[in-house]
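Here it is, the structure, as structure tokens.
The complex appears here without one of its protein chains, the remainder shown in place.
Residue numbering begins at 1 within each chain, and the chains themselves are lettered A and B in the order written.
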Amino acid sequence: MRDLISNRIDRRKLLGGTAAAMAAPALVRAPQRVRAQEAIDFTIWNYAEDIVQENIDLFQQANSGVTVNLSSFAWPEFHTTMVNRFTSGTPTDVTYNGGNWLEEFAAAGWVVPLEDYFDWVAGYQDLVFPFAWQDMTYQGKVYGLPYYSDIITFMYNERILEEAGISAPPTTWDEVTEQSLILKEAGMAQPFVYEFSNTLPNVIEAFASMVFGRGGELIDEELNPLWTDPESPAAQQFTWLVNAKTQDDILTIMDHESTIAPAMNTGQHAFTVMYNYMLADLNNAATSALAGEFKLALMPGETHECYGFAKMYNMTQMAVDRGDAIVEASGNFIQYFGGEVDGTFQVAKRWAIDQGLGFGQIPLTEDPEVIEAFSQWIDVDLWREQLGLARARRQAIWYGIFAESFNPLLGQALNGEITAEEALQAAGDEWNSLKEQVQG
Amino acid sequence: MGFGERTVVNRTPGDNGTQPQAGAGSVGRARRSPDWLTGVIMVAPVALLIAVFFVYSTYRAVYQSTRIESPIFKPRFVGLQNYRDLLDGRFFRQASENSLVFVFTVVPVLLVLGVLVALLLNEPFRGNTALRIGMILPWALPAAVAGLVWKWIFLDSWGALNGILGRLGVIDAPIGFLSQSRWAKLAVVVVFVWTQLPLASIFLLAAVQSISPELYEAAELDGAGALGRFRTITLPGIRPMLLIVALFELLMAFTNFDLVYALTQGGPGTATTLVSYFAWAESFRKLNFGAGAAMAIMIAIAALVVILVLMRAMPKGALVDDSQ
Partner (left out) sequence: MKRRGRGKSILIYSGALLLALFWFGPFVLVMLASAIPEVNLTTFPAKWFRDPLNLQTYDYIFTGKVPESYEQRGALRSMISSEVRDVPRAIGNSFLVATAVMLINVVFGSLSSYAYARIRFPGRSVLFSFVLFSRLIPTVAVAIPYYLIVQRLDLINSYWALILIYSVLTLPFTTLVLTLYFRGIPEEIDEAAQIEGASHWRILRDIGIPLALPSIVGAGLFAFMLSYGEFLFGLFITTTRERRTLPVVLGGLSANTDVSWNMVMAAITLGTIPTLLLAFPVWRFMVRGLTSGAVRG
């Protein structure tokens, strides 16, 4: 193959060929796809897809003439996949969305405010937790109804603490360190297992929850970063994580809740912070050897507040462009899935009972079936207390994209490549640069 | 491409040596529909298919690399800004460095182990055939799945390796193989070698077996030791194949993405962030499609340069005349 390159003439031909190839943009025209008027395209991240499909079947029975095509993608790739779908115009009428991306999608004009199209939306405001409602709101307009709504909480292994002579779970982050050091002394390598990976969307949410526990915020009302002040709760929590990993060696990292739940079940760790529904998983005897030992504690910190969020159903601009019939069908669909039908929030209730997902619909907190199910894996009173302390984060269009820079910076600091201060500073620069570019 | 004509010359001395000048109209070919038409028809399907995809995608990549394109920014032309930002940026340099270290670790390791395995498989022993055939398994496992398997093996707390070591009493507490830089880097190397070694060995085995046994016999008569025979006969004999394998593995290592994605997501920190993975993260996670495209183009250019350099290092006609 040497000749392939060393031959001058051919090299020229090669370049010529490439240039010719690049000069002619291949324009492939989109064929006009005619779709049945009543078919709506619904996109989700693939969690419990069987149940979603069953709910869709029920919806179709109740709304004859409407069919729903379900498409689904893995959670870690959901953001990317949806951006790709929207920018390429792949048909999508109703989609799951998370607070991290609502502003981005709304500002891009991909999803539309529900209240501009449906009168019934306003009626739900009093039935939904304020934090969930806020998480579904962008520039004063509400964009969705909750698929589920949950909080990010502090969990611990009660038996391990008892055996170490620790009578109560930590209430501040200093106590988390103290108790961890006691456990470490007794032979546990890393008492705190921390859910982190460079690509996981949950990371910045869980971080916010820990900061809220200290009574802090990530950004101020003018959307300026607060963590660049070393005294801020955000900077302190960031530093706590970094020190716990690099100095005290009480913290280890695992990449996802699906690996953390088994890790907690080895009894090699005592503390973690995850989506609250994971407590249901931890206390599920079928897959958890230590089921029953895992408890909720209020988020450590001065105020014990925590981060609450809503994953929601959004309607797209594409649905609007398809005309009134599709808008109506999409509205019915969203209301069936996220709203009240025949006096109950049946879909949300099913998620809560069957899968332990949290919910945004306040009436469900009093539903006896829900309470019975939840009491099998969580201290319901304490959970209600934590729920009352939940709040939503402040919003910015670039939040989701910022998170993709925040994770690697936190990762570098956790890995000792840069100091916590450097990482916080770099994260501040990144935030400001995004803000500047967006706001112009 | 050049080696078409040249190889024909090399391979067929004598009468046929005049062929290149004679062009398409050589004896005996003139009677039927013209040869060139047959040739064009034969290559058309593949060339057209690739052209459609390549032309459009290259055009898009080059176009994008000169722009800011993101869902949250106003799309605009920025010239070479994306390239400059990348070259100035810390992350890109770090990722390039990681890639260089990775490539220049795994390729030599693969070559050395590949030769050793080839020599081993060249010896008769019970189980030889089973090993030869079974070794397809690691290679056949999708890289993303191989990453998943090894992630479980290397995981902290409940990973298989930790579990076994703990059971054997070697360790008291689990080791974070994937959460400590040095271990994690090693893990990526091990898994990459695991997936690539079968192919490297089988090709090198073919090369070893193509060496005439008489050469060894002659050397033995001359009193050469095993090491001497390896140096004077085996190594020169498999050199072309070594270069081919090196070239192939170099490209594989350079573009490796699935594995890192499944195993470490580039972590801990940036310890295993290879440039190919970084390009993906920049495009598909930060949705910075312009920078991602600029990086991909730089990777392509770098790969081209490396290939050119390697080809220069290859003996004349290596790929056709002496190999396999």
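Criterion: a contact is a pair of C-beta atoms (placed from the backbone, for glycine too) under 8 Å apart; a residue touches a chain by one contact, two chains touch by 3 or more.
On a predicted model such as this, the values are computed, not experimentally measured, just so you know.
Chemist: Which shown chains does the chain we cannot see touch?
Modeler: For the complete complex, the undisplayed chain touches A, B.
Chemist: Tell me which residue among B:W150, B:F177 or B:F192 touches the hidden chain in the full complex.
Modeler: Residue touching the chain left out of view: B:W150.
Chemist: Out of B:A160, B:A218, B:L235 or B:V309, point to the residue that touches the absent chain in the complete complex.
Modeler: B:A160
Chemist: Going by the contact rule already stated, which one of B:Y83, B:F102, B:F177 or B:F203 would touch the omitted chain in the full complex?
Modeler: B:F203
Chemist: Looking at the whole complex, which of A:K141, A:H256 or A:R394 touches the chain that is not displayed?
Modeler: A:H256
Chemist: Touching residues of chain B against the unshown chain: what are they?
Modeler: The list for chain B reads 1-2, 4-5, 7-8, 11-12, 16, 23-24, 27-29, 31-32, 35-40, 42-43, 45-47, 49-54, 56-61, 116-117, 120, 123-125, 127-128, 131-145, 148-153, 157-158, 160, 162-167, 169, 174, 194, 197-198, 202-203, 205-206, 209-210, 255, 257-258, 261-262, 276, 279-280, 283-284, 289, 292-293, 296-297, 299-300, 303-304, 307, 319-320, 324.
Chemist: Take the complete complex as the reference. Which residues in chain A touch the chain that isn't displayed?
Modeler: Against the left-out chain, chain A lists 4, 10, 13-14, 16-18, 21, 26, 28-31, 33, 43, 46-51, 69-77, 81, 84, 88-90, 256-258, 262-263, 265-268, 277-278, 280-281, 283-289, 291, 353-356, 373, 376-377.
Here is the rule we use: only the chains that are shown with their structure count from here on.
Chemist: How many angstrom between the C-alpha centroids of chain B and chain A?
Modeler: Those two chain centres are 37 Å apart.
Chemist: Along chain A, where are the residues that touch chain B in the complex?
Modeler: Touching chain B: residues 1-7, 9-11, 13-14, 21-22, 24-26, 28, 77, 79-80, 83, 86-87, 104-105, 107-108, 110, 187-190, 193, 197-200, 252-255, 259, 262-263, 265-266, 268-269, 397-398, 401, 404-405, 408, 411-417, 434, 437-438, 440 of chain A.
Chemist: Would you pull the chain B residues touching chain A in the complex into a rising list?
Modeler: 1-3, 6-7, 51-52, 54-56, 58-59, 62, 70-74, 91, 155-158, 172-174, 176, 178-179, 181, 265-271, 273, 281, 284-287, 308, 311-312, 314-319
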